[in-house]
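Complex shown without one protein chain; remaining protein chains in place.
Chain naming follows the written order as A, B, C and D, and within any one chain the residues start at number 1.
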Amino acid sequence: MSWQVKTIAQRTGDLLPGSPWTAALYVLLTILAVTAFVTVAGLVLIYAERKIAAHFQCRVGPMRVGWHGVLQSIADAIKLLMKEDIVPRDADALLHILAPVLSFAGMLLVMIALPMSPSLQVADMNIGVLYVTAVSGLGVLGILLGGWSSNNKWSLLGAMRAGAQIISYEVSATLALLVVVLFAGTLQLSGIVQSQDTGWWIWRAHGCGLVAFAIFMIAGTAEINRTPFDLAEGESELTAGFHTEYSGLRFSFFFLSEFLNMFVLAAMASTLFLGGWMPLHIGHFAALNGVMDLLPPGLWFALKTTAIIFLIMWFRWTFPRLRVDQLMRLEWKILLPIGFVNLFVSAACVVTGFYFFAR
Amino acid sequence: MSVHVSTLQARISGESTASSPLSTEEYFVNMGPQHPSTHGVLRLVLRLDGETVREVVPVLGYIHRGIEKMGEHGNYRQFVHLVDRMDYLSALANNWAVTMVVEKAAKMETNERIEAIRTLVCELQRIQSHLLWWGVFGMDLGGFTPFFYGLRDREQICDIFEKTIGARLTMNYIQPGGVMFDIHPEFVKDVKAFLSYLKPKLVEYDALLTENVIIQERLRGIGRLSAARAIALGATGPVLRASGVAHDLRKSEPYGLYAQVDFDVPVGTDGDCWDRYWVRMEEIRQSIRIIEQLIDNIPEGKTFLVKPAAKIKVPAGIHYSHLETARGVLGVLLVSNGKESPYRIHCRTPNFNNLWCIGEMATGGRIGDLVAMLSSIDIVVPDIDR
Amino acid sequence: MGVITDKLPGVLEPLPGGSVLVTAVDQLINWSRSNSLWPLTFGTSCCAIEVMMATGAARHDLARFGAEVARPSPRQADLLVIAGTIVKRMAPRLRTLYEQMAEPRYVMATGSCAICGGPFMYHSYTTIRGADEIIPVDVYVPGCPPRPEAFFYGLLTLQKMIKEGESIRHPGERRRPVLAALPEGMTLDDIRKEMQDLLSHDANVTMADAVADGAHYSAELKDF
Amino acid sequence: MDAPNLIAAVQALQPDATVRAQSDRPTLIVPAHALVALATQLRDDPDLRFDLLETHTAIDWLEEDRFELLYLLTSVPHGHHLTLSVSIDRDAPLVPTVCQVWPIAEWLEREAYDLFGILYDDHPDLRRLFLEDDWVGFPLRKDYEDDFMLERPE
Partner (left out) sequence: MSDESIAVPELSPPPEKHVGTGGALAGPVPWIDKSGAVGGVFKGIRSLFTGMKITVGYLMRPSTVVTQQYPENRETLKLPDRFRAQLAFNHDANGYHKCTMCRICEEACPNVSIIITGREKPAVSKKELDSFVWRLDSCTFCNTCVIVCPFGVLRFDGTFESSVYDRRLLAYTLNEYAGPVASVLEKIEDPDARKAAMEPRDPYGGHAVIEALIVKQKAKKVAEKAAREAARVARVAAKLAAAVPPPEAENAG
């Protein structure tokens, strides 16, 4: 079965020669839709996190705002919007204002490259993986700027921790990405998804994929600053870390991008290792594949992403956090060597064609 | 004569000794008075070199309320309720400490039942305090879930206390001459139910936190305190025992009914954060043992041998007695001049001395280690400041 | 609405700035503020255990009110719960913390020490006799320490106050009923009773309210 | 070691020490100048081994115009207790520090300085412990006066 991939950018391109105004409207609508999606996803994620955390901990979580607290996130959002916004007197005002925007923009830019279903992807670049890796680096810039411009020692410490941590773990994450890129033979995200129509990379590569997936999950959790790697904002250590001096709207930007980064990570992990929107196919067993195709691809994507998000939340509500030197040791002495070895092994696999359902 | 009175400003603007070959710049950070991991209003001035702590200067007094001065103006019964607010997690032991010194000085009689009740509720509170500590310890290390599990089980003890004592935290239960109420008819049943509930939970705690590799890695070899240094720094309680000194007043100078029960004093070997953690976890188990031995045979008797009078007269002189709270040795020094209120009353609080160890432990560690150490000595700030 | 604030004259605490918008938005904003009170992790003594820890823990679960997001940084907190004694040395710091919080900010004084010095009222040379000598306090929760349910009652009281306040037309202004000059024929018992009735009927947000709130939300988006 | 033996042993070390009456633990009155030497001996003597300074505080005997300093010692290995009492003039409250003997004394002495105004000779870091550096007066003295403090109304 072949999938007809059509991105929103392509559709806009199709429209452009005929009616530029319609195309412009289309672009506008897309921007609105992405913003709406981001907002809704963020609110849902925050609510889900609070509810799931509560049930991990033998309690019930938000209950009193709407049925079982479903409107809790909306209340929080409106409150944060209407809250006073403080720029400390000694802060670097411009950078202080810019930082959360940068952090949010980095997340938003990754969002447009995610293939959520064959027809639901804003832009499908031929260097998609590279683009995602590059643009997600903007987030750390926002954090660094925010911590530095606040003129607060705790913020600075948090920002430096975040900077060191994210940049270090990006290496491992990229190495894990490269494994999939090697196997798929393309940097295009939709191409990677389509390369998994005989099976997901997590199991097709005799363990290499699994190892890469594990590394990617660990490195990714570290990149989005979540427990057990939440050193940048570890409450008990650095009060609130890099966003200590942020309030109101700008804090909500950080807050939202933190949760959406989790979505981005889960989406990337499912795209690369779990086939993205590709249903569970095993080789060329048409019967199984046909049954699996009954579910629409968008739903497959949503299910996989949800599962990974749940996994990340599960990590967070179980583990204590690492110390800063242990964090670095884990990256440079454990993950990185394993990642390199894994990359070499998978390169060998690719060259010899030694993996399941090689073409 | 070289008496030189200094100030905090002078203290922290002093020497800067960068020992690293790299030319790094040291800087001061105020941790507290409002900081999530200082458990109240403790201020630590940290001299940092990057993430490394070069020096810790604790600054106290953000909750110094002058309890000792107030004690001089009230009678003994009033002072009992004041010490509730010192180490509020061992309020009963605090009550007992004052009660003990007053009873010893004024030669007040008690009976076995009173002592048994006192021992029981104190041990329950030791468990309660350690459960809270366990939860907060997990939270300080970044894991939130232990906090909820620890406090969930602590609430069960709160329920038992509420039934018998009528308060959840500041009890004012152990009075000179007796205990304020007799135990609730359901006390024995509740305590037994709680113990059988807690035992499997302890196994769960171990699986969740104790055996977790991150905890192991974070606590091993951190904040090491040798036995000799621990004694010299005046540490008591689990902090001292973790360093390998089996100094427990329940064993060495038994009070209450501790002489009649069989229990062990867990001691550590290295005196690091891990040992302190483990000693406390083990103390919960020992407390369970003590309660199990006592709960079935509480002797009969009155809870006040004589009707409690508002005022008690204590013969003139210096009286001192001490006992073991969940955090260490709490001593009450009572100087009386024969009147209804003490001439001078002084509390030797365990946290005061235990905190003093932090300066020695923390030097050279990371900020994250500092938080772990602070949590592992389990301070209650109002107990330090009084 | 308005049982308490209508019948009792209020204390206004005006703050600079302000604009005119519609009432529905006001209500929406008040609703969101009252249901999203993020507390500052601030506790000085015994009350902190009961009011910050036990309430947040599984048995009582502050999260039900949407208030479990305890912020260690005052910038992000809405609610300052003064849990414990405030002494002379801490007083300027408490003031600083209050100043650092962003509007709208609410203050609850829990426990005897924070209300009036409590057990340390007399003969103590450092204890401040009441946190309201330093910062304005909105709700007093008596107890020593108050049990978690008592704190929740205080939180509901505060929510009620926020819901009946005025948000956009006079930002930051909130009406706090005072005892002085009770209207004719009105006793405090009546007010208490009405409040308790309200709590039992009105405290839980029903689904109909939620839908209405959603409508407010879209109206609010239109205005922006 | 029981109380009479203990007192005898200490008096052998420091003949000036006299027994203080009205105390429930063995208490010896020691002249201030002999304090540090005796403290070191008490700590190092293998039979005594008072290695834990349990607490140290002062008593303001206003009518007798003196401060009494108490050092409550405990021996962890032997499990016996001893109290040292040092009386100093109220107008010139100067006493040698025992920081070098028991490090914990550094804070305990700072507390006594803070609340009683007792000055410790050779103390490495003598400053207020609980109160602000610019606090006037020493609150635990019996003649402390304060505009802030409220008396209990009758």
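One rule holds for everything that comes next: a contact is a pair of C-beta atoms (placed from the backbone, for glycine too) under 8 Å apart; a residue touches a chain by one contact, two chains touch by 3 or more.
Please read all numbers here as calculations on a predicted model, not as lab measurements.
The shown chains contacted by the absent chain are A, B, C, D, with contact judged over the whole complex.
Of the listed residues B:R11, B:K104, B:K192 or B:R229, the one in contact with the hidden chain in the full complex is B:R229. The chain that is not drawn here is touched, among residues B:A246, B:A259 or B:V306, by B:A246.
Interface note: of B:L209, B:A235 or B:V381, the residue touching the hidden chain in the full complex is B:L209.
Here the missing chain is touched by one residue of B:N94, B:Q286 or B:T325, and it is B:Q286.
In the full complex, the hidden chain is touched by chain B at residues 74, 77-78, 81-82, 84, 145, 152, 155, 159, 162-167, 170, 172, 175, 180-181, 184, 199, 202, 204, 206-214, 216, 227-229, 231-232, 244-248, 251, 263-267, 278, 282, 285-286, 288-289, 308-310. Summarising the interface, chain C meets the missing chain with residues 4, 58-61, 64, 109, 112, 115-122, 130, 132, 137-144, 146-150, 152-154, 156-157, 161, 176-179, 187-189, 196, 199-200, 203-204. The chain not displayed touches chain A at residues 52, 55-60, 63, 314-315, 317-319.
Basically, only the chains that are shown with their structure count from here on.
Chain-level centrality, scored on Cα centres against the all-protein Cα centre, points to B.
Each chain gets a centre from the mean of its Cα atoms; for chain A and chain D, those two points are 63 Å apart. Each chain gets one centre point, the mean of its Cα atoms, and the points for chain B and chain C are 33 Å apart. In chain A, the positions touching at least two other chains are 57-59, 235, 239.
Looking at chain B, residues 35-36, 61, 64, 66, 69, 73, 148-149, 152 sit in touch with two or more other chains. Chain contact summary for the complex, chain B toward chain A: residues 27, 29, 35-37, 51, 138-145, 148-149, 152, 208-209, 212, 214-215, 217-218, 366-369, 371. Note for the complex: chain A touches chain B at residues 53, 56-59, 153-154, 157, 161, 227-228, 230-231, 234-239, 317-326. Chain B meets chain C in the complex at residues 33-36, 40-41, 61-67, 69-70, 72-74, 81-82, 84-85, 88-89, 132, 135-136, 147-149, 151-152, 154-155, 158, 168-170, 381-382.
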